[in-house]
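Notes to accompany the following structure.
Of the protein chains in this complex, all but one are displayed in their positions.
Chains here go by letter, A and B, matching the order in which they are written, and residues are numbered from 1 within each.
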Amino acid sequence: MRDVAVIGVGLQKWGERWDRSLRDLFAEAAHNAINDAGVDHIDSMYIGCMSGGLFTAQEHLASLMADYLGVTPCAATRVESACASGGLAMRMGWMEVASGLSDIVLVGGVEKMTDVTGDEATFALATAADTEYEGYQGVTFPALYAMMARAHMEKYGTTIEQLSHVSVKNHANGALNPDAQYPFTVTLETVMNSTMVSDPLRLLHCSPITDGGAAVILVPAELAKSKFKKRPLVTVAGSGHATDTIALHSREDFTWLKATEIAVKKAYAMAGVGPKDIDFAEVHDCFSIAEIMVTEALGFFDKGKGGPAAENGLTARTGSKPINTSGGLKSKGHPVGATGVAQIIEIARQLWGEAGKRQLKDPRRGLAQNMGGSGGSTLVHILERKG
Amino acid sequence: MKIRSPRYAREIPQRYRYEAAKTASGKIFFPPRLVYPGGETAKPHMLAQTGKVLTWTILTTGPAEYADLAPYAMAIVELDDGARITAMLVDVDLANVKTGMRVRIEFRKIRSEGHEGLLCYGYKVVPE
Partner (left out) sequence: MPEVGIVGYGSYIPRFRIKLESIAAVWGADAENYKRGLQLYEKSVPGPDQDTITMSVEAARRALKRAGITGDKIGAAYIGSESHPYAVKPSGTVVSEALGATPECHTADLEFACKAGTEAMYLVYSQVKAGVIEYGLGIGADTSQGAPGDALEYSASAGAAAYVFGTKNILATVDFTYAFMTDTPDFWRREHQFYPQHGGRYTGDPAYFKHTLGAANGILKKSGMKPEDFAYVVFHQPNGKFPMEAAKRLGFPREKVTTGWLTPWLGNTYSGASPLGLTAILDVAKPGDRILMVSFGSGAGSDAFIYTVKDRILEVQDLAPKTHPQLHENKVYLDYGRYAKFRGKIIRNEG
C-alpha cells in the first residue's frame, strides 16, 4: 500500500444556501479543491451523500456530479453511511490511491437539506436509525442522543453544564471560521436556556440543518513530493472503519461508542500511534453528548471523564487536546454527507499552517472521527505532517 | 413517506404479538432474523410483557405523524426476559418518568397515514 497525501481542499460558506442546488454545492467545492491542489485532471471521484433522494429527489450522483464537474467519463462512486458518508468517501478514495489503482482521486461530500420542510428533513435524517423498530416507535435523532446523554449522566455524573461547555467551545472556534454556518460565540447561559428539544438536549446542544459541500484531492505521497510541493507533506497515517448495531437498544452499553473504539484502534495500529500522540481532532459532535462520548472512545479521556475535560477547557483551542477547532458540527454546520470531508479539510489546514485565526501551534498529527446514526458506523482517519 | 400495506403487514407478528427469536446461547432477537451472528440458529420466543426503563427522554417535538402526542416520553425498556425494545411511554405524568421504573406493554395506535391511509398499530409501554 502506498502512502497517500492530501494536496488540496475546497468547500464554500455553509448554511441555508437557497442560492445553491445539490449539484452546485458539490461542483463548487470540488472545483475549489481541484484549483487549490493544482491538478489538471482527476482519475476518479467519490461522493459522500446521505440522501440526495429524500432531500432533493435526486440519485445517481455518480453521473450527475461527474457531469456537473465537467469530468465525464471519469469514474465516480457515491457512498452512503448516513452521517459518516463523508468519512467513508475519504476511506474509499484513500484505498484507491493507496492500492495503486489511481493517482489523483477527488474525495467529496455534499448534502442539500433545505429544499424540504423541517418535518421532511427530520424524516430523512431519521432513516439513519432503525426505521421499523426505532423510527416507527416515535424517536427522532435528538431523542436517541438524549437517551444516551441521560444514561451517561446517570452512570458518570456528566452534567448539562458540561454538555453546554462543548457547545460554547465549538462556537468560540466557529466564530473564527469564515465558512461556518454560525460564526458567532454563544454564552453558557444562552446554551443552557435554549429551547428544550428532547430532554435533556436543548436546541444549542444540537447541530443544525445545513447545505454544504466539501472536497479534497488525494495523490500518492511520492507524487506530492515530486510535483505538489507548495505545502508541507501531509499524509494519511491511519484509517479505521467499524460498524455497530443499527438500533440503540441493541447496544451493550448506551454510554459507550463501540464502533468508534474499534475503528480508532485500527487507525492507531496502522499509524503506529496511540491517543497521546494525537495533537488535535475533529469529531462528530452531532449533539454535544456525542463529542463527550467520542473523546472517551478515542482514548483521549477515561470513561466518564469526557464531560469534566470539556468543562475544564482541556478540549479548547488553547487546551491540551483541542477538539473541533473548525467549530465542529454545531457551529460549522452539518450538511450530512459533507461533514466527514470537511473534518479532513480542517485537519489538513491545521497541519499546513493555513487555519487562519484558529491555527494551533505546530500540530503534527490530527484525527478525524465521523459517525453515522447513533453510532452504527464510524470512520477514523489520522493525518500526519511529515516535514 | 407513507407506510404502505406490504411494509406494514410484514411486521404484524412483531407489532401485535411480540414474536421474537431466541438463539441457543440465550440471546433474544426482536424481530427474528434470517441470519444470526456467529452462525447460530434460533427458536421462536414471545417477548415478556413487563420490564423496566433503562433510559428515557421527553421529546418536545416529534416526527410529523406523532406531533399531536407531543410532548411525549420515549424509553428503552429491558423486558423481564432480557430483551430490549424502544417504545413510547404513555399514560404517565412526564414529571414522574424515571430510570428503573416498571412498565408493561400495551396495544396502541402508533400512527395514521393521513386521513385516507392505513391505521398503523403496535406496542407502547405504560406504568405497570
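Some points to look at:
Just so it is clear, contacts are C-beta pairs under 8 Å (C-beta built on N, C-alpha and C of every residue); 3 or more make two chains touch, one makes a residue touch a chain.
The shown structure was predicted, so the numbers you read here are calculated from the model rather than taken from an experiment.
Just so you know, the chain we are not showing touches B across the whole complex. Residue B:K124 is the one among B:K22, B:H45, B:R84 or B:K124 that touches the chain not shown. Residue-wise, the contact with the chain that is not shown comes from B:L69, picked out of B:A48, B:L69 or B:M101.
Touching the omitted chain from chain B are residues 12, 16-17, 68-69, 88, 90-91, 93, 106-110, 114-115, 119, 121, 124.
One rule holds for everything that comes next: only the chains that are shown with their structure count from here on.
If you average the Cα atoms of chain A and of chain B, the two centres end up 31 Å apart. The touching residues of chain B, counted against chain A in their complex, run 1, 3, 11, 30-31, 54-64, 66, 69, 72, 74-76, 84-88, 99, 110-111, 120, 122. Chain A meets chain B in the complex at residues 54, 119, 122-123, 126, 130, 132-140, 142-143, 146-148, 150-151, 154, 195-201, 247-250, 254.
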